[in-house]
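Quick one: the structure is below, and I'll ask about it shortly.
A single protein chain has been omitted; all remaining protein chains appear in their positions.
Up next, chain A:
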Amino acid sequence: MSELAWIDAALSGARPQVMGALTRYFRDLDLAEEAFQEACIRALATWPRNGPPRDPAAWLIFVGRNVAIDQVRRRAKQTALPEEDQISDLGDAEAEIADRLDGAHYRDDLLRLLFICCHPDLPATQQIALALRIVSGLSVRQIARAFLVGESAMEQRITRAKAKVAAAAVPFEAPGAVERAERLAAVAAMLYLVFNEGYSAPAVGAEARGALAEEGIRLARLLLRLFPAEPEIMGLLALMLLQHARRPARFDAAGEVVLLEEQDRGLWNRAMIAEGLALVDKAMRHRRPGPYQIQAAIAALHARAPTAAATDWTEIDLLYGTLERIQPSPVVTLNRAVAVAKRKGAEAALAMIEPLGERLAGYFYFFGLKGALLSELGRAGEAREAFGRAIALANSPAEAAHIRMQLDRLMADRVAGPG
């Protein structure tokens, strides 16, 4: 790694906390961003010469704050410009002072910054775009590529989103316990959106989007470092890691979807699984279950099974049952039906999902599962109809291709089968 790459990693790593602190000082996202940019330019100029500071985040906050104050003054034309060297030749001693001032605020700063991005008036895609721009520091071009839109369109979207959150005026005082918990929950949901945007991306032609899964993991890990005793944040990070560990096995060479059952488990990322399992274990000790922990526990059961046949479907069925109680949703019931199909057969699973037909009328996976269950029961005509609906609702060519494959298999069985 070149020196520049190392400095770049240090700057990216410090960005969320520095932006959080600068946003608290200036109460203005644009000014905070400007200050951060300026501090980075000075870091690039002085770090190679003076060596990196002991605490890059504190250095950047200190310098960024001075630079921005200076800019505000310059705009107001009240005072003369200070000497450039006064700022750029900062020693670590001064950064230590800044650090002592700010250390206590770090976690609420970052939480606030993330919370600003998940304003409820913003549609999910805008929340994600804003977080990627403000917190992660991805360029507009990178974000535009991830969402397959033009750069100027994305620029406009982010500008509009910023205006909206500025008008919303999130309070800057340290939040109380209840408010902090609410912010954490909203931020967790937003980070899972970021992750899923990447996780659900197809294998081919969407590398820019795929990287968002890793960004979601990075931000969740950062959040957990600041809130180390929050079992739901442990669950969130574990869920992301356990799902992302399967990514190398989720698509075949042609970019087609490979179902969990058929994946080559040797391709799963063992380090990610180890970290995910460790987090699930830690979270369980708190005995405060929540939706992310339960989903992570389900993912952990898949990760622990050496083969698809060895999967503990009874435990998975129970866990989905718990999830249904604390967070009822037809999608959860649909997922539970998969476990029920394994335990009790297709008939029982079909009976479970049939009442969901109305609410999931536009849901690809509903018709995919329904078709699979019907074909297992030998009801080929109805299965074909369900598969047809699924293809019409597919979110990607890979999904549609996967259903077509099942449809082909169904037809072949009918020709070759006992009739």
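Following the convention adopted for this analysis, contacts are C-beta pairs under 8 Å (C-beta built on N, C-alpha and C of every residue); 3 or more make two chains touch, one makes a residue touch a chain; residues count from 1.
Convention: contacts and distances are computed from a predicted model.
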- [ ] From the list "YCII-related domain-containing protein", "Ion-translocating oxidoreductase complex subunit A", "Carbohydrate ABC transporter permease" or "(2Fe-2S)-binding protein", give the UniProt name belonging to the chain omitted from this structure.
- [x] "YCII-related domain-containing protein"
- [ ] Using the touch definition up top, pick the residue from A:Arg24, A:Arg183 or A:Arg218 that touches the left-out chain.
- [x] A:Arg218
TODO: Write down which of A:Leu184, A:Leu279 or A:Leu350 is the residue touching the left-out chain.
DONE: A:Leu279
Task: Hidden partner interface residues of chain A, rising order - done: 1, 3, 5-6, 8-10, 12-14, 17, 52, 54-57, 218, 221-222, 224-225, 228-229, 234, 237, 271, 274-275, 278-279, 282, 285
